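What you see is the complex with one protein chain gone and the rest in place.
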Amino acid sequence: MLGTGITLSSALRHAPVAQVDQTQVNVFDSLYDVFVALGTLIGVLVITYMVYNAYKYRSGGADAEGRYDIEEEDLEGDYDVSRPQRGEIPTGKGKGGGKKLFMSFGLSAFLVLGLIIYSYSLLLAVEDTSQNQEDALEIEVTGYQFGWDYEYTGSGLESGDYDVNIDGVEADDDALVVPRGEVIQLNVTSRDVMHNYGIPEFRAKTDAMPGDYTQTWFQPEKTGVYRANCYELCGQGHSNMHGDVVVLEPDEFRQWYLAQDGTSESDLEFMESDSQ
Amino acid sequence: MAVSTTQAALEFVGLLEAQYWIAFIAILVLSALKAVTVAGWYMHMREEPRAITYLALAGLLGVVALTAGAGYSVL
Partner (left out) sequence: MTEDVHTNGGTDSHETGSQDDGGHLPPKSSVKRWLVTTNHKDVGILYMITSLFFLVFGGILAFMIRMQLWQSGPFILTDLGYNQIVTAHGLLMVFWFLSPFAFGLANYLVPLQIGADDLAFPRLNAVSYWLYLFSGVLLGISFFQGSSLPTGWTLYAPLNLPAFIPPVAELGSMSGILALALFIASVTIGSVNFITTMYRMRAEGLRMRDIPLFSISILLTVWMMLFAFAALLAALMLLSFDHVFAGEVGTGYFGSEEGGSLLWTHLFWFFGHPEVYIVFFPALGVMAEVVQTFSGRRLVGRKWFIIAMALVAIQSFIVWMHHMFLTAINLPIKTVIMVTTIGISLPFDLMVFALIYTMIKGQVRWKTPFLFVLGAIVLFIIGGITGVFLGAIVLDYSFRGTYWVVAHFHYTMASGAVALVGGIYYWYPKITGKMYNEFLGKVHFVAAFVGFNLLYFPMFVVWDTPRRWFHYSGTVAPEIPFTNITLFETGFTIWHQMATVGAFLFGFSFLIMFYNLFVSLYSDRVVDESPWAYTGSAEWAVSSPPPEGNFPGTPSFATGKLSFLDRAETDGGTETAATDGGVAHAAQSHEQHADHTSWWPLGMSLTALILGLGISGLEASYFVWPFLFAIPAFVAFIGIFGARSDGYTHLHGAFVGAAVPLLALFALVFHLHHGIPGGLAEANQYFWISLIGITSGLGTLVAMGYESFHVPTPTMSEQWPFEGVSNTKLGMWVFIGSDIILFGAFIGSYIFMRIRANWTQWWDIAHNNGLTHHPVWPGLLNTYLLLASSFTVVLALAYAKRGSRRGTVTALSVTFVGATLFLLNKGIEWVDLYIHQGWQFDSGPAASTFYLTTGLHAAHVVVGMLIMLFLVARAYTGAYWSDGEDAQTIEYFGLYWHFVDIVWLFLFPLFYIL
């Protein structure tokens, strides 16, 4: 079993479907659309088929005496099916349907398997980017009741040591500030209870567990102020636990970042290599 | 009882330090041996229908799944 997991994950990792240049938003959107389309189609088909048949074979016989349902009729001539009889042993005699059953089963199995394998290749793309990203801004996120702390791994710049006084940007001082177009690599943990760090616009999400680190990443394409929410019940402030995520143009970001104490050009090498 | 003594003896001999995983397996195999003896003879599992054994094995299998899965997930 465990072997399967390793083989599958390594085999599909090199499959052509995996496209590393997609952001999590692209991956999610395309997959979600496929699922919604297929899901709706199948759902409508199956439900219609069921209700249609239940209606087609309806029976409205009169109430029998002492009964609140129709008179039991022996319809052997009508259809080649077996009717339940009171006190019978229910096995056996039931004829037909098996082949049809397995056809529909096979069809749905084929569909589900196809969907899952397709989505699995995308998963590997997402996980690969998450783990093998060299040119990324690395940030450690620590959840607490009730907010997020950030530390820029390169310089050790931490929330509380910086402020977010940027022209035209309205955001709290404990915001995460990142450059547009770069891959942002997050290592997420918690210092008290379990949280879940998620930025819905960027489709980045991962659990924040005390004593453990989990990873996720995103690649913002538009500047602006976004929200990082908590997606796991973490106490009384859970419902209001969110922080700002500020996306700046690369130059603006460089300017802001270097203005903080203890930072240096060398922390931003990942941006250089990108533009070359 | 002799078997338990062997288990403890294995530690005193120092095998645990020298060859931890060999000793580990040896000790657990000895435990399993004792357990099978108690279940088979004291609990009359040998004389009961096989289904009783399957029942106990089903429980054991569940536990093994939990332990293996949880343990592997953090390796």
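By written order: A and B. Residues from 1 in each chain.
Note that in this section contacts are C-beta pairs under 8 Å (C-beta built on N, C-alpha and C of every residue); 3 or more make two chains touch, one makes a residue touch a chain.
As the structure is a computational prediction, the values presented were derived from the model and not from experiment.
Looking at chain B, the residues touching the absent chain are 1, 4-5, 7-8, 10-11, 16, 20, 24, 27-28, 30-31, 34-35, 38-39, 42-44, 48-52, 55-56, 58-60, 62-67, 69-75. Contacts to the hidden chain, counted on chain A, fall at residues 1-2, 4-6, 8-9, 24, 27-28, 31-33, 35-37, 39, 42-43, 46-47, 49-51, 53-55, 57-61, 64, 66-73, 75, 78-79, 81-91, 93-94, 96-98, 100-101, 104-105, 108-109, 112-113, 115-116, 119-120, 122-123, 126-127, 145, 192-194, 196, 198, 200-201, 203, 205-207, 209-214, 216, 227, 229-240, 242.
Just so we're on the same page, only the chains that are shown with their structure count from here on.
Centroids of chain A and chain B (each the mean of its C-alpha atoms) stand 41 Å apart.
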